[in-house]
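Shown next, in structure tokens, is the structure this report addresses.
The other protein chains are all here in position, but one chain of the complex has been omitted.
When the chains are written out, they are named A, B and C in that same order, and each has its own residue count from 1.
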Amino acid sequence: MTDAPAQLEHAGHSGHGDHAHQFENMEQQMEADSLGIWLFLVTEIMFFGGVFAAYAIYRWLYFAAFEGGSRILDIRLGAANTVVLLGSSLTMALSVRSAQTGNRKALVWLLIATMILGGAFLGVKAYEYNQKFVEHVVPSLDWAPEGAALAHLAPGGLDHAQLYFFFYFAMTGLHAIHMIIGMGLLLWLVLGARKGKFTPHYFAPVEVVGLYWHFVDIVWIFLFPLLYLIGGRY
Amino acid sequence: MSTATLEPRVHAPRNYLNADYGWKSWLFTLDHKRIALLYMVSVTFFFIIGGSFAVLMRIHLVEPQGALVQPETYNKLFTMHGIVMIFFFLIPSIPAVLGNFLVPLMVGARDLAFPKLNLLSWYIYLVGGMFTLYAGLAGGVDTGWTFYTPYSSTYSNTQVTAVAIGVFITGFSSILTGLNFIVTIHKMRAPGLTWFRMPLFLWAMYATSIIMVLGTPVLAITIFLLALEHLFHVGIFSPALGGDPLLFQHLFWFYSHPAVYIMILPAMGVVSEIIACFARKRIFGYKIVAFSSVAIAVLGFLVWGHHMFVTGQSIYEGLIFSLLSFLVAIPSAIKVFNWTSTLYKGSISYDAPMLYALGFIGLFTMGGLTGLFLASLATDVHLNGTYFIVAHFHYIMVGGAVMGYLGGIHFWWPKISGRKYPNGWAALAAAIIFVGFNLTFFPQFLLGYLGMPRRYAFYPAEFQVLNVMSSAGATVLGVGYLIPLIYLMWSMRYGPVAESNPWGATGLEWKTPSPPPTENFPEIPVVTEEAYAYAEEEAPLD
Amino acid sequence: MSDHHSDHHSDHHIVPQKTYLAIFACLIGLTLLTTGVAFIDMGPFNTPVALLIAFTKMLLVIFFFMHLRQSSGLIRIVLLAGFFWLALLIALTSSDYRTRSWTPVPQPWSASAPPTHP
Partner (left out) sequence: MQGFPFQPEQASTIARSVDYLYFFITAVTLFFTGIIFATIFYFMIRYRRRSPDEKPKAIEGSLPLEIMWTAIPTLIVALIFVWGSTLYFRNAEPPRGSMEIFVTGKQWMWKIEHPEGQREINELHVPVGRPVKLTMTSEDVIHDFFVPAFRVKKDVNPGRYTSLWFQPTKVGTFHLFCAQYCGAFHAGMIGSVIVMEPDEYERWLSGGVAGESMEAAGEKLFQANGCITCHLADGKGPAPSLLGVYGQPVHLTDGQTVTADDAYVRESILLPRAKIVAGYTPIMPSYQGQLTEEQIGNLIAYIRLLGKVQAKPQEEGKQ
């Protein structure tokens, strides 16, 4: 799940718009790339799907515990991070557009902007993770909720709350790993774009990484309500 | 099947085997045919490892108290046998060896859509295999290939993490192969090769790839969660914190039941090719056979709960899964009837591949029909977890998938190696394997019905007679598997040179020289006829 | 090559910058909305509303940022298959948990006990 298929394929032949030897023409190659990356995203749906299915079942079984756990998360940070990530999706979409129009300078800067926003997201995430250690709500490693956290978690049962926080770390952790991989791919694009590798005739890598980045964004779009907004804050 | 014995053939025309020499030309090759051979060598290696575990188990079970090893060791033997055979032999066998070799040839393309991805998937497979071998050498693992929690997560202190990592990694090799095939079949078919002109092997590979792409990621995440549970005891699959062990089983079987179809569907595709060729007939009911492959792939995802009828899952859930399990039997039955009807008024020859294919039909029929006992709720209660299960899935996986794989290897061997093997030896091996297989596994149906549970390192004395029969059969089967290994290797050097179409088969792969040139076809072919156009005239069915 | 004509060069269509900005504005609006309604007590409807908003956001990203609007039917089918299989996984797994408690309640100790359920 760590690589975008088409991208690896074309790392070798840059700049020119020539198609790879196994294809008849550029058009066939682009269609194959596009189908390849979408299939890859479908495998990602199923990959995250397994953990979403487990989450759905435990949330249903232990709703009170999940609700209590959700209260401990900082909704402002979650919402802010959503905005940051959506912003990075915008800059990513615009960078694909710049590649299409052949605006190399805009492409480089938009890709860098995407990386900065992604980095900001991960920074906030790191801060939130740290908060969990401060509050001692890290399952298995540092689990000793006290004070306000304990008051939120106790009604649903501390054991089940630990399950909630396991899902919190597993789901956001998997998401963060995907973000880090995405940042690596973006860096690779920036280097390529500076060299003028991408043209309006050949920008498949930008498009493919873009699709991947948007997918990671979509995962977060669901993680935000599923983790932060359980049972409301009224 | 080592490739090292291939020598430069000075007078031979340039082909994919003599295009380049040296280890680099193999380890960094992007040619799907060479990657197929890399896979062939690796899956053979793992087959020998998994097979030797099986031999040790069968020797051990000759005596009721266990003849060979301690119970702990026996548990590791059957676990490693299952893991190696399923994840490192059966799942990659036909897709990664024959599929890799044939899909581009059959669609009339120069390579798969993503050759670098293809090579990457072999390396991923190897890395996963290394982790698993490491786990085996570092003490083994004793959870059973099913990794049921909480035993695997909390109680087993064997190499669970290493094996979990190995299986997790190997999964991605399977995903990438499936993705590559789907894209290739969709986008790279030669001019004129419409969906309903495709050979049924391609339909089978397409259906298999759907399962690989949609199912394998769920196994990956499940194994990942299992590893977390094993390392940190977070409770997601163990009742300590309110987790439910049955959830692990649901997620595990969501992939691992369809995985059976990853093994059997490609074999069905192989058998369709062979039957058509050696009966010189178009497959009876071509479209229905094609659609039944896709139907099996889709329905195969809806039946996983039949592994859990006695686990304490909801009985209503059991009802649904029982019904769906029966449904998946129907496309399989349709295939068997259509293959049989293909023989009608054909011109049947008994070359070795055909014997394997007919053996497949027989064993698959028995394996499939015994599945009815296990789809039916009341009888499954008695048979679940006994040797009946072991016999049933070996009929499908060994009698079905391995027979199909061997049949395919024999059918396309002249194309792959450019050499012919001795047909008499091959026919003898097919007969020995068929007899040995039935001797080994038929007694296990009886053992299961009598109530002997599987995974027992020792057992009550009354089961000994049948166990000895099974072990005796296993030696016959083992010999049967060694014979092809020997004469196929022999043929690579000494076999007579094969012409481009030694069987008189249809299909694009036979229209290019044996072995094919690196670019597969001097010129991309144009397809103008249906698959299996063996006949010159058509006759009504009477 | 058989699928060529259906999706001929569709990827080359360039979406105006305005569209991207408008979609982004919608996404931000929906994020604020979902955060806002989390503070309103809607009884059992909080979760469905939150998921509905998330689903809408996903569609916006898929159709506009990911250009599904310009993509071929094949790619739409591939994506639908992904969601369909995910739905199968969740539906057939959770139906076990939903129906486990339907199983007849274990009967009390002995036959002399009064009937247990109406």
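Heads up, the rule we're going with is that a residue touches a chain if its C-beta (ideal position, glycine included) is under 8 Å from a C-beta of that chain, and two chains touch if they have at least 3 such contacts.
Note that the coordinates shown come from a computational prediction; the quantities given were computed from them, not determined experimentally.
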item: Hidden partner chain, touching residue among B:S121, B:T222, B:T386 or B:S491; value: B:T386
item: Touch with the omitted chain, as defined above, among B:S376, B:N423 or B:T475; value: B:S376
item: Selected residue (touches chain absent from view) among B:S209, B:S293 or B:T365; value: B:T365
item: Contact partner of the left-out chain, one of B:V127, B:V294, B:I315 or B:I524; value: B:I315
item: Residue in contact with the excluded chain [from B:S25, B:T194 or B:S349]; value: B:S349
item: Omitted-chain contact residue, chosen from B:M40, B:A457, B:A505 or B:V527; value: B:A457
item: Where the unshown chain meets chain B, residue by residue; value: 71-72, 75, 142, 144, 148, 150-151, 154-156, 238-240, 242, 244-246, 279-282, 284-288, 309-312, 315, 318-319, 322-323, 326-327, 329-330, 333-334, 336-338, 340-341, 343-350, 358, 361-362, 365-366, 369-370, 372-373, 375-382, 384-386, 446, 449-451, 453-460, 533-541
item: Residues of chain A in contact with the chain not shown; value: 62, 64, 154-157, 159-160
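FYI, only the chains that are shown with their structure count from here on.
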item: Centroid spacing, where centroids are CA-atom means, of chain A and chain B in whole angstrom; value: 35
item: Chain A, residues touching no fewer than two other chains; value: 24, 28, 31, 35, 39, 42, 45-46, 49-50, 53, 57, 61
item: Residue list for chain C, restricted to those that touch at least two other chains; value: 1, 3, 74, 81-82, 85, 89, 93, 97
item: Partner chain B, residues of chain A touching it in the complex; value: 1, 3, 5-6, 8-9, 11-12, 20-24, 28, 31-32, 35-36, 39-40, 42-51, 53-54, 57-58, 61-62, 139-141, 157, 159-160, 162-163, 166-167, 170
item: Residues of chain C defined as touching chain A within the complex; value: 1, 3-4, 7-9, 11-12, 14-15, 17, 20-21, 23-24, 27-28, 31-32, 34-35, 38-42, 46-47, 50-51, 53-54, 57-58, 61-62, 64-66, 71-72, 74-75, 78-79, 81-83, 85-86, 89-90, 93-94, 97
item: Chain C contact footprint on chain A (complex, rising order); value: 24, 27-28, 30-31, 34-35, 38-39, 41-42, 45-46, 49-50, 52-53, 56-57, 60-61, 75, 79, 82-83, 86-87, 89-90, 92-94, 97, 100-101, 207, 210-211, 214-215, 217-218, 221-222, 224-225, 228-234
